[in-house]
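One protein chain is absent from this view; the other protein chains keep their places.
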Amino acid sequence: MHRLEKLGLTCEKVSSGGRTVISIVDDASTVPSHYFSQLDQVDKVINVSPRYPLTATAPQDKSFFIGATRFGGGIPVVVAGPCSVESRTQILKTAARVKQAGATALRGGAFKPRTNPYDFCGLGPEALAYLAEARAETGLPTVSEVLSAEQIEMAQEHIDVLQIGARNMYNYELLKEVGRTRKPVLLKRAMSATIDELLQAAEYILLEGNEKVILCERGIRTFEARTRNTLDLNAVAMLKSMTNLPVVVDPSHGTGRASLVKPMALAAIACGADGLLIEAHLEPSKSVSDAEQAITPDELAEIVVAANNIARLIQPTPPVPYTRPFAESKNRRFDPPVSTALPN
Amino acid sequence: MHRLEKLGLTCEKVSSGGRTVISIVDDASTVPSHYFSQLDQVDKVINVSPRYPLTATAPQDKSFFIGATRFGGGIPVVVAGPCSVESRTQILKTAARVKQAGATALRGGAFKPRTNPYDFCGLGPEALAYLAEARAETGLPTVSEVLSAEQIEMAQEHIDVLQIGARNMYNYELLKEVGRTRKPVLLKRAMSATIDELLQAAEYILLEGNEKVILCERGIRTFEARTRNTLDLNAVAMLKSMTNLPVVVDPSHGTGRASLVKPMALAAIACGADGLLIEAHLEPSKSVSDAEQAITPDELAEIVVAANNIARLIQPTPPVPYTRPFAESKNRRFDPPVSTALPN
Amino acid sequence: MHRLEKLGLTCEKVSSGGRTVISIVDDASTVPSHYFSQLDQVDKVINVSPRYPLTATAPQDKSFFIGATRFGGGIPVVVAGPCSVESRTQILKTAARVKQAGATALRGGAFKPRTNPYDFCGLGPEALAYLAEARAETGLPTVSEVLSAEQIEMAQEHIDVLQIGARNMYNYELLKEVGRTRKPVLLKRAMSATIDELLQAAEYILLEGNEKVILCERGIRTFEARTRNTLDLNAVAMLKSMTNLPVVVDPSHGTGRASLVKPMALAAIACGADGLLIEAHLEPSKSVSDAEQAITPDELAEIVVAANNIARLIQPTPPVPYTRPFAESKNRRFDPPVSTALPN
Partner (left out) sequence: MHRLEKLGLTCEKVSSGGRTVISIVDDASTVPSHYFSQLDQVDKVINVSPRYPLTATAPQDKSFFIGATRFGGGIPVVVAGPCSVESRTQILKTAARVKQAGATALRGGAFKPRTNPYDFCGLGPEALAYLAEARAETGLPTVSEVLSAEQIEMAQEHIDVLQIGARNMYNYELLKEVGRTRKPVLLKRAMSATIDELLQAAEYILLEGNEKVILCERGIRTFEARTRNTLDLNAVAMLKSMTNLPVVVDPSHGTGRASLVKPMALAAIACGADGLLIEAHLEPSKSVSDAEQAITPDELAEIVVAANNIARLIQPTPPVPYTRPFAESKNRRFDPPVSTALPN
């Protein structure tokens, strides 16, 4: 107890069934856990509050606007576009078509992480410029994945929302990099990440002072082989009770089958998702990547109408027009000493 | 080819890249696979059509009525009631309350398969009689799980829909038993069963001449520990494209948390489920089993209203009043010889 | 506390951080959990001791002999034979060959649970008679799966070890049936059963008075598709620390590939398994079932030699010759009252 007090923590001793329990009265969620586990005579450390305080406790509305598009405020955001930007013409045409279909943001891959190193890995910086051109023509904010600090730099001017893909959710160096920008971040759940790990990944971003984080459920990996992934909508309903960050769902990756995108998009809205991320292609079978799961702009239009209808049903109150001042960075990280030693 | 012809199968030979492919022209989905794999010089057997022909190909509407409740016809069926029948009073009161809340069938466990042998395993035959009494008072058809041939016998008179629980989906002897009755069967997906295995389990029942099978998604087992199971709604959308059998969803077991039952019930309807199976209890925290996932009749009432609204949105056409004649049993099993030998 | 005392339980009250903890001093592992959870003012019930007391706490050596074969005593048991008994000739020849290869027991399926209802489901009672004949010729004890009470009856005279397959591990009615026999039971872990569920399934058998239970790890279901299942050898090492029941491993189902049977058989012995269950066939590619995973008797012989060498390395002490008197049935089930009501 003496040593805990040296850390500035108030604590209390209780006895229970022959054991001594030291209860830390203050919020200690940001103190490294080895500060407690290493103490002599400590047998077990039990966390009673979540260890992602910024992500969990923010009482305020965490929705935000990008241009005219509001993430997290009642009307489902629909981020649509091709898996990969394939050419200038393709993305300009697609942007016009998905806007017409009701999309409120444009997605398109410039840098593609591919399982196989020989597959098409995106047009790179060129694609970023095309996306910006599409934004200029349609007014749709752009969403695109970044894989490295260098790519974040290149994306600054062209991309409105930086996407962290499922493969990089555990890439904490990259999370810190996007946390240092002031761009909103769309953070996808890794294919076998727990809900708690997703929230802790978000905490990495918030901790750097960037509060505009959108969580994205995109399917987890299970034994079921009929679908590419198992879309975990339980996680959406659960997340909505654990954080105020907007939660969107990607039924394209979540199912891997074009025919399942509509039913699962509607299910996502019905269980409380704030929006959708959907792969749409002018000619799905010709997509350079993920051809099986892309839908046409016409199919997208149907989904948007139905999704909005369902959203109205389950959230009858119209969202209040709202602009939120960007919050002060509140870096609450516990300042660790250089060595791992505890203060004596 | 000579030997295949002895089995009554027409076949054709094609050559491809130095290999010889023998294509069987007839429907051979019901011929035991070893009849092909064992033939000399056969290297590989590829199934091009599904091996659950009764479950997969039935072109007709597979919905059916039980009393006034239609399973599979546009308006969501809501099967509600306690996990376990705990007493006569409890089930009579609950039945009245869930009916008032909009439930269209009554569930209640008489025989409970329990992971731990020391836990409460149901009131047994007594509970069946109470359920029948509740049916008489409310007009609600009764749904209850059976674990053995003996229990099927006992349930005959009291129970309208025999439930096969997730733990018994692979219990093929039991599937054959319920297949021999003329009671509708609610077949739950096992906790790690693939969609194809669920359909083959249904085939066991249909093959015995019982076509009234209702499939039930109730969550699969994954690494995620925040929820009891991971409700696989992809499977619902997928099943609707693979069979005409009604598909219902159990958001109570599928989430294990009362607070998630409503959002996931609505998601289930939004992606095309024909109904819901929900644990409702007059006093959830006092439930003898699964207390964490039970909801109150009032919460149920809210779900029923919202679920019907969503169902109307996604299936605007009102269901046609309809009574279906019970189909002739069509046992198409390939008649196997006593030994495993192929005809020469 | 007054009501707990009515149940015959001594308890103690402690306070901790504003909460009141009632600690039950007696062993309450066999009291139904709703007896505690339903009490007014009880917020949470925490089990500190495992709820499979018979399986967990038995201090004595749980190994046993069948004929000359000892299950669980240092020298690996090798149960080998075809997936299915296909004919009298086949099983007699195979029995002779696997005995020569060093097998210490003979397996062979008489009743086969098949995912697809149209596949070969075993020769039934006929196969049982052939197995008995093979036993008479070779002296090898016989192991075969049973799926129903009726089949247990038929197997009585011919089969020495009743196998409960992975698909029936949760079939508690069947577990109780084999528990009522005095035959040793080989209990396979279900494809997504936790270690704790396997132990509780064993408890069902022990609770009926049958203590000769052999646990079998046979692979769990994961996302990995290169192998049929994922053999969970962690579970073997873990089980050895949780129970004295013998633990065997089935590398045939655990991998689904003949080429992996040997390395995984040796790994199983290296991490402490008491034996192996291996599918061996005179002509693997002609096996009526599971042809991909069957090995030849010659390959089996190599495995037996290597497995014994590894067993000697890790357990240098030679096993003491030993015959164990069959323990008295100790049915410690808490006697539940007819209704679910607590004593007042």
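Remarks
First chain written, first letter: the chains are A, B and C, and each begins at residue 1.
To be clear about the criterion, contacts are C-beta pairs under 8 Å (C-beta built on N, C-alpha and C of every residue); 3 or more make two chains touch, one makes a residue touch a chain.
All values derive from a computational prediction rather than experimental measurement.
Among C:220, C:276 or C:295, only C:220 touches the chain that is left out of the view. Listed residues C:23, C:230 or C:244: the one in touch with the omitted chain is C:230.
Annotation for subunit C: contacts to the undisplayed chain at residues 192, 194-196, 219-220, 222-227, 230-238, 240-241, 254-255, 257, 259-260, 263-264, 266-272, 306, 309-310, 313-314.
Listed for subunit A, the residues touching the missing chain in the whole complex are 29-34, 37-38, 51-52, 84, 86-87, 113-120, 123, 126, 147-148, 167-168, 170-174, 191-192, 197, 200, 203-204, 207, 221, 286-289, 291, 333-334, 336, 338-341.
Remark: the residues of subunit B touching the chain excluded from display are 12, 14-17, 21, 23, 221-223, 225.
Just so it is clear, only the chains that are shown with their structure count from here on.
If you lay the C-alpha trace of subunit A over that of subunit B, the rotation comes to 180 degrees, to the nearest 5.
At the interface between subunit A and subunit C, over half of the residue numbers appear on both sides, which makes the contact a same-residue one. Centre-to-centre spacing of subunit B and subunit C amounts to 29 Å, using the average Cα coordinate of each chain.
The mean-CA centres of subunit A and subunit C are about 44 angstrom from one another, to the nearest whole unit.
Annotation for subunit B: residues 192 touch two or more other chains.
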